[in-house]
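The structure appears right after this line, and notes come after that.
Note that this complex is displayed minus one protein chain, with the remaining chains in position.
Each chain gets a letter, A, B, C and D, in the order it is written, and its residues are counted from 1.
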């Protein structure tokens, strides 16, 4: 019930009695903001979250428009201009050891990093929420089996599994996405299951049953919507997690392979040049940091927008109180 | 309680069994699998046959699995393919090293994070809380290995204050002070990541408890605020914290992998990466299984602790109107 | 007139929300005499709990602010005290019982411990003594085999027993005032009867004053000496229990009483209703806060908020109708005279 | 040597020629009074497998052997096989006139680390065990032309060959295993035995003995007090293992380790800046090439784009090899046109065709072969686009960069090259050994100074059993390679190899790129006299005469 308080409760007072002429078949109806809109209204007021959103949007834009933004091809080699300092020639951030433009590489890297982040999150959310929903809603054996699988998955350290698969099966992006999704769906599944365990006890579920809605109808039409916000929050964080995982694997040499490029790979490569050109390590690291920060700001922003609790520090109250008494109301 | 214990243990065993199946299956599903690995190029087919036989790789997969499990149960983790060293000889020392690193950073993170989180819960959105929030954002968003590399550059290579890598200086093997000295940087990396999560957990767990009716009752009784927090709230708040820390174990065990690689820490994570590259399947299987055991055990302990601390669940049923 | 134990004057308490400051109680004035019971009645959200929490100053922890007003308890203004100073009073002179007994007890301590804590806090009793007395208290509130129960955890007790434990905690320090916020709402009718019985007993035995909060007019009728009716944050009518029931004055009180289906007489007929719903606190109408729902609404009601109008020795109402008694009588369709 | 970044060729051997000792860039070495004691810390990024001489295959284990075992014969600075004071042999070997028998005489004071004498029987045992196919020794091919080994007495033995095989004498620069420890173990079980992996059970013959092995951390060798030969100056050698080259180099810079034998060229500049470190940057005994697969099954529509000789030549012209040496290798390398080390006695000089970077020439040759530019600028012939995949191992930044340079070079002449990095273990398993690929970028390192390359280029040695994994077949060359080992006289051999060089550089089974180096860096704490300085283009040359080195900081 608490999340209902989260929604703004505008004046519930408005005319209760119908005051519409009897024979107008379809009276006009007002279209108030939906829950998404309400969340957005709150979200918009959150500076961090909005900054995150803008930053993420910028990065997405950059990755989509990479060919137009990057001044050079990311894999264009020119040994004659290797290791240029930032700003020399037309190289904003200089060039690397084989004369590739670092800025262009950063730009193109955002493609893979974001692609992995978003696709892993998407796959994870789809698999996780279906499994979680089914086991949460039906319970019983279905639940037992899925939850044992989740237990098993949770007991195998994810990174080990990632390393194993990447080392044994090879370092393809598709493998990476699959294995990252495969090792992270359990979180979503648990979350959704927990949610569904609660939701399935709601009376509207029983009401839906009473009017003859099928189980799948209840799961997908009724309950999934209600579980959607926490899922979205989780998915947002997962985007960040996947970007980090990619960078870790690439760092170990078990991720993206040249000539493709990702921030993790750039970081991994830059290690050799820490002594000569440490900035080469700083740029991709910063990019990861910024994007993941942006994503978590967004996730937390959504969470906060959903949270009915007031964020009042005592300090804020005291301040408010002071100004209140001053203005003499 | 005993019944619950037995049941939980049986469950854990089932999970471990499934994990062993998954690990074994995955490794045998690998293209080439362990079989290919063992035959050096240029080896005559006859010699290869001998080699395969020696390693038991000519048996059927279920048979191989059975033998592996049988050996496992007698404590035999197998031997490396490459040089026939008992896997345990490699595994246990690295495990110990990982344990040292993990437990240090874990304990320190908890010592810092839990009180900090609790403090922040009493002054939500204050300066300290905002700081913790910021630290936790950065801790989550920063690739740990990158942070490690930067620390190395700054504190070790530029400032020359701290050792670059390893567990001990070569001439001070086993020296505790030297170990501490070497622990500083890798622990810092790990702590930053943990600190974030833990202080967040403790804070929100505590905040949640502080909103409960029984806290209001305690205050209504006239219990002083300090006692409200430390006596009434803390015990309740610790319960979910324990659970979460138990569930965090996998991350903890593996969390060090990248850090170990950066700091050349001779631990299990680094070993795993090396062995995955070298395809030492027996070691990989052993590490995966041992880690799983640790994780399952951790969860089990967390669960039991949970039962011990929380009388609500002691008797099985949740609080109903009639006991 | 009997000695006033507690006198609340012009208490305004509120919360800072997204939509600005919302007053949950608006210039409330009530008083409780020694050994008497005051019932605060009103519908959900009318501000009953906020009032009680404000008196205990526990509202500070719920994020609320006391904006103005005094809470005079035996000559001290609780509203002006610091939290640290209040621990002398809380649980000692004034104690409180909450609505949901199951969640009001700390799940990780035995019930004996929780009672004993109260004792050792306020009476400097040793551990043993406190424990012994805790068992006595359990016996007093009617828990069978208290020695065993004392060692149990709240989850091992039923709701009714939990509520008795909560009462025992509240009574441990022999308070002068007991605030009970809907102490029986979460309980079954038969158990509710037991608890009400117990409260009556204790009040008689210990001479404690009670501030009882309820939304059940039946409970109020049974327990109260005085009644205060709250509507949307304000007390719209107060008086002795007889006055309120025999001579309800405020149209809201009247509606409230009439809309309850009775136990005798006509069944199945149309019930009296108060049209509309309680307004949101952040969105009160101008003038009298009941005016949009009031069957007797006048122009004045829509513009100016009425103050307390005395219509009996201890009977006050906030309704413009009573400015002019005849008009009131006519409007309410009552033959009887109105006290004045 | 099979250490994860290049595949080994057990190149058979013959008479060496003069090789230049590595010159260190800084002041190479200081003479002075050797000091006793001190610890030499050597860095590496891979752990040993086993030091059992019968099974040593990888660089790490090979390195460790340099400290633990005395060899039958040693190399001198020029790569000649000689008997040094620390060799087991008392005097140079005697080779019979017909080149079929080798007589060896051992010193008479030899002792294993457990006090047992080292005798001719140990030598016979070791060689025979290696020769036994059931043993599975990687060195088996070194001795496959031996017909019998006879022990005359404790110090003397005679080896008889089945045929004249010139490179054989290099095989005798070998470590010997103790018969008394290993004789009761079945050869099939020997690899599994803890000899070679358990320091306590590993009886050795060298100046240091193995005292400790912490897996993945370090190995420790302490001077053997009972060593039979001239005492080493350094009392402890630590062989320290790092997660990767970067950490290793950083540790060097930090001063944690004294010697790194493979500084990545990318870090060379940084290392050179450090005052306390000497860097020797001459190329080593290894070369890199692009292997062009000739098996049609490996291509789409079974069309091998470089079936024509001119196409291959054009590809060689298209590649800017000098650019790679200058920029990627930072000068630590030398162009190669044939599979013979520059500056070795077999160096063919101008006899091999040198393909100077010349895109125009390349285009012309391609046109002559019938390649025409397609709509996308990529050449087309008979409906087939000139497009291929070049595989190399991931994590090797040199190869990554070289492949990227080549991609650009090829593109400029209308050839599409798709670089593909694969993890080494998987690559070796799935592509190299069975010969399944279009083209590879790989290197061979040569363990002995002999120029023989039959097992790599002769059609007798097709993959998967042999090392000719590009399925190259040239009858003329097949014959010449054989001829090269059948002559003992070095001058005559030289002629043969010159002919090979001409033919192979014209026909191009590989695009030979360059000899490359892994620059060695060592702390200035390490002291040695000029004649004992490390040598870069000899296998294990980084530890040349290590017995005579001393540590400047020894007390």
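Worth pointing out:
Note that in this section a residue touches a chain if its C-beta (ideal position, glycine included) is under 8 Å from a C-beta of that chain, and two chains touch if they have at least 3 such contacts.
Note that in this section contacts and distances are computed from a predicted model.
Missing chain, UniProt protein name: "Dipeptide ABC transporter ATP-binding protein", from among "LacF_1 protein", "Dipeptide ABC transporter ATP-binding protein", "Dihydroorotate dehydrogenase B (NAD(+)), electron transfer subunit" or "Oxaloacetate decarboxylase beta chain". Interface with the hidden chain, as seen from chain A, comprises residues 1, 3-4, 7, 9-10, 12, 14-20, 25-32, 34-35, 202-204, 206-213, 222, 225-226, 228. Contact between chain C and the absent chain runs through residues 43-44, 158-161, 188-194, 196-197, 215-222, 224, 241-242, 245-246, 255-257, 259-263, 267-268, 270-275, 277-278.
One rule holds for everything that comes next: only the chains that are shown with their structure count from here on.
Chain A and chain B, compared by their mean Cα positions, are separated by 25 Å. Each chain gets one centre point, the mean of its Cα atoms, and the points for chain B and chain D are 41 Å apart. Residue positions 167-168, 253-254, 271, 274-275, 312, 316 of chain A are each in touch with at least two other chains.
Across the assembly, chain C contributes no residue in contact with two or more other chains.
On the chain B side of its complex with chain A, the touching residues are 11, 14-16, 18-19, 22-23, 26-27, 30-31, 123-126, 137-138, 140-146, 149-150, 153, 157, 247, 250-251, 253-254, 257-258, 261, 269, 272-273, 276-277, 279, 284, 287-288, 291-292, 295-296, 299.
Of all residues in chain C, only 56, 58, 61-62, 83-84, 86-92, 95-96, 98, 100, 102-109, 117-118, 121-122, 153-159, 166, 169-170, 173 touch chain B in the complex they form. Every residue of chain B that touches chain D in the complex is listed here, in rising order: 31-32, 36-37, 40-44, 46-47, 50-51, 54, 79, 82-85, 89-90, 93-94, 152, 156-157, 160, 163-167, 169-171, 260-262, 264, 266, 270-271, 273-274, 277-279.
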